[in-house]
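First the structure, then my questions, so here it is.
The complex appears here minus one protein chain, its other protein chains still in place.
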Amino acid sequence: MSAKTPKESMTVMTEIVLPNDTNALHNLRGGKILHWMDIASAIAAGKHSNAVVVTASVDNVSFENPIKLGDVVVITAKVTRAFKTSMETHIEVWAENLPTETRYRCNEAFYTFVALDSNGKPKKSNELIPETEVEKKHYEGALRRRQLRLVLAGRMKPDDATELKSLFTDIKA
Amino acid sequence: MSAKTPKESMTVMTEIVLPNDTNALHNLRGGKILHWMDIASAIAAGKHSNAVVVTASVDNVSFENPIKLGDVVVITAKVTRAFKTSMETHIEVWAENLPTETRYRCNEAFYTFVALDSNGKPKKSNELIPETEVEKKHYEGALRRRQLRLVLAGRMKPDDATELKSLFTDIKA
Amino acid sequence: MSAKTPKESMTVMTEIVLPNDTNALHNLRGGKILHWMDIASAIAAGKHSNAVVVTASVDNVSFENPIKLGDVVVITAKVTRAFKTSMETHIEVWAENLPTETRYRCNEAFYTFVALDSNGKPKKSNELIPETEVEKKHYEGALRRRQLRLVLAGRMKPDDATELKSLFTDIKA
Amino acid sequence: MSAKTPKESMTVMTEIVLPNDTNALHNLRGGKILHWMDIASAIAAGKHSNAVVVTASVDNVSFENPIKLGDVVVITAKVTRAFKTSMETHIEVWAENLPTETRYRCNEAFYTFVALDSNGKPKKSNELIPETEVEKKHYEGALRRRQLRLVLAGRMKPDDATELKSLFTDIKA
Amino acid sequence: MSAKTPKESMTVMTEIVLPNDTNALHNLRGGKILHWMDIASAIAAGKHSNAVVVTASVDNVSFENPIKLGDVVVITAKVTRAFKTSMETHIEVWAENLPTETRYRCNEAFYTFVALDSNGKPKKSNELIPETEVEKKHYEGALRRRQLRLVLAGRMKPDDATELKSLFTDIKA
Partner (left out) sequence: MSAKTPKESMTVMTEIVLPNDTNALHNLRGGKILHWMDIASAIAAGKHSNAVVVTASVDNVSFENPIKLGDVVVITAKVTRAFKTSMETHIEVWAENLPTETRYRCNEAFYTFVALDSNGKPKKSNELIPETEVEKKHYEGALRRRQLRLVLAGRMKPDDATELKSLFTDIKA
C-alpha cells in the first residue's frame, strides 16, 4: 500500500469520429463519448490501483458542443481521490477539427471505480496525494460528490450527508 | 404538433455481452452499457419527436450488479416528459443468464435529448401525456431533475430552481 | 423438463442501420439482417431451452423491401415448436423511418436450433405449448417445414416425408 | 450487354473465427456465416453484373459441422445463372484448423441478387455461360430453384411452376 | 518435419472498403491495409507451419494507388522461404471498382512470422520448396532481405551481412 499522485494515473486517449458512431446529422453519439470516457478513466483507475477495476457510477454529464464526423477527440483522465475500495476520476473531452484548426470543449465528468483482486473481491486501493491547485480542488470536492451519489442511489440518508448539506447551503445562499 | 403517450416511444433492445466489451474479470464495461442506453433512449426520443435527436445530458448512474460475459442484456426506454425542444427519457437495464434462469437488475437512468430539424436546429417536440402511475410519477419528477441538471451545468441559479428547492427541503427534512 | 409458451421466449431486438452495414446505394446488406435474425432467434431458443444453442438451419428467406441507412430495425423472435433436441423459431423483421413515420415490413423466416449441454452434446429441450391462433398455425406447420429441411439436406427420403407430401398435394391441387 | 463465365465471378474470402462471433461453447454463430456468405456472393454478383447488387433471397441452408474459435474459414462464391434482372449464386463454406491440419465442410447455399443501376432501379445483367459439368448442373437447377422461391414467397401459383412440378414428381417417385 | 510448396500456403482474402476504414476523402487508411495484409500472411504462415504464428517484422511498404470507398480489395499471400523458426511471406494487394471494371494495384510487401508451439516457444517450421520462377526469385532474395532486417533492427553487424553486401554493390554499381 503506497501513495500516488494524480499525474501517475494521467491517461490520454485520441480518437477519430467514424461514420458508425454518428447520427443522421453526422454528430458523434453521446453514448460513444460516454463509452470512451469509461475506458480512459478505467485505465487511469487501473494505473492508480494496479488492479482490474469496474465502473461503480457516473455523475451527471452535460454535452456542451456536438462533435462532428472526422474530428479528432482527445480525452484525458486522472484519479482525483481514493476512498477505501473506490476511486473517483475526472475526465475532460475536447475535440479538434484539424483542417480549420478549431478546438472546442465537449464535456467533463466524474466516474467512480472499484478495484478488484484476482477473485473479483473489492481490494484496498493506493492513497492519492493531490499536487496542483486544480487537483486539490477536485480532491476536496470528491467527498461532497460521493455523498450526492450515495443519496441519489438511496444508500445514504440525507441527514448523514454532512458534506453535501454544506453544498445545499452554498447553493441556496 | 400533436401529443403522444410514453407507450408510443417504448423501445426494447436485447444484446449479448461479447468478449470485446468485458474487462479482465469478464464483466461488461460500464461504458458499453451507457452506450447501449444512449442508443435505446435516442430511438425512443426519435419515435416521440419524429426527428433526429442529439444527447443533451445523462443523469447520475449507479451500477448495481456487474453483468457477466455471455449474459443477455435487455434495455427498455421511453420518453417521460417533453419540454420545449428537449425530452427526458427513462431507461432500465436488466440482465439474464439463460442457462441458470437468473434475472438481475443492472441500473436505471434518465437521459435527455434535443430534437433537431433537417438544418440541425432545435425543433419543437410533440407533447407527452403520461398514462400509468409510474409514467405520471416520472412526468412530475422530470421538472425537478431538469433543474438539477441546469444547476449542475451552471446554467440556472439555485435560487430560480423552485422545484429543486422543494427536493432539497425534502432531503433535509 | 417442463413446458413453456411461445410468449416466454419472445425476444425483441432494436437496431439502427449504420454505414458499415450498407452497400453503395445505402441499403442494409441482406447478410447483416440474417445475422441479426440469428442472434434474436438464438436468444429466443436459449430462453426456451435454458441452454446454449447452435444454429442448425435457416429456411428460405425473401427480402421484400430494402432497408435504408439510418432506419430503425425491429426484430421479433419466438419458438414455434420443440422437437427432441431441436427447436424451430419464427422471426419477423420490420423497419421504421422515424422522421417520416414510415413503417415497412422487410421479411420473415424460420431458423432452427439445437440445444447443447455443457459438454456440447445435444440435450432434450422443454416442450412448447402454443396459445394464440398464429402460434397454433406455426406449431402445426413446423412438422411439414422440418420434413422439407430434411429432404433438402438429403437426410430424409421424400417417400417418408408424409407431412410434406400433403403440402405437395395442396400445392398441385 | 455481354456474356461471362462463372469463373469470371469467382470470389474467395478467407476469415478467422474471432471471439466476438462465437457462442458460449466457442462455436461460430450461424448468422455470422450467413453474413460472410452474403458479402462473398454479393461480390461475385457484382463482378458478373458490374453493378451494385441487393440480396433478393437466400435458399434453405443446413449447417453440417460447427466451426470452432480460431479456425480459418474459406468461402467461395460464383454466379450460377443470370435471369432478366436477378442472378443466382452458389456458395461453399469450408473451415480449417491449421495446427491439426483438419479441413471440414460447413455448408453450401444459393443466394440471389438483383443488379441496380445508379438510380437504384433493377438493370439487365450480363448473360452467364456455364463451362464445367458442375456449373452446367447448377445452371439447369437454377430454374427449378427459382420457381420454388417464387412459390414459397407467394409470388407464383404452383400450377405455373412447370420446372418445379417435375421436381415434385422426382421426389415422389 | 516435412517440406511444402508455396502453393500450399497460398491464401486469398477479399474485402470491401467500408466507411469506418476511410479518411475524409474516402480513401482506405493505409493502416487498415497493413492490418489485412498481416491477417492474410499470418494465415499463409500458419498453413505452412501448422502452428500459431506471431508477426516478427514488416518490410518497407509503399502505397502506389489510393483505394476508394466501396471498392473490392483482393489480398494474396504465400510463404517465400522458411528459416529455422521464422518464415518470410510475400503479399500482393489489388483493388477493383466493379461498376467501372477498373482493377488497380495497391502495393506488395514482405512480412515475417515466427511459428510457436503450444507453450508459446518458437518451433521449427517446415521447409519450403519453391516451384515457379517468381517463387524461386523470392526464395533467393529472402536471405538478403533477412540480413537487411537484422541490420536495421541492430541485431546483425553490417560486416556479417554477406548477402546484403552484394546488394549494396549492385545498388552502387
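In order of appearance the chains are A, B, C, D and E, and numbering begins at 1 in each one.
Rule of thumb we're sticking to: a contact is a pair of C-beta atoms (placed from the backbone, for glycine too) under 8 Å apart; a residue touches a chain by one contact, two chains touch by 3 or more.
What you see is a predicted model, and the numbers here were worked out from it, not measured in a lab.
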List the shown chains that the missing chain touches in the full complex. A, B, D, E
Mind pulling the chain E residues that touch the left-out chain? 23-25, 27, 29-32, 34-39, 42, 52-63, 66, 111, 116, 120, 148-149, 151-153, 158-159, 165, 168, 171-172
Chain D residues touching the chain left out here are 18-20, 70
Considering the whole complex, not just the chains shown, which residues of chain A touch the missing one? 11-16, 39-40, 43, 46-47, 50-52, 72, 96, 98-101
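One rule holds in what follows: only the chains that are shown with their structure count from here on.
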Quick note, more Cb pairs in contact for B-C or A-E? It is B-C
Chain B and chain C: spacing of chain centres that average the CA atoms, whole Å: 31
Can you check how far apart chain A and chain E are, centre to centre, with Cα atoms defining each centre and the answer in Å? 43
Just curious, how far off is chain D from chain C if you go by their C-alpha centres, in Å? 19
Residues of chain B that touch two or more other chains sit at 39, 52
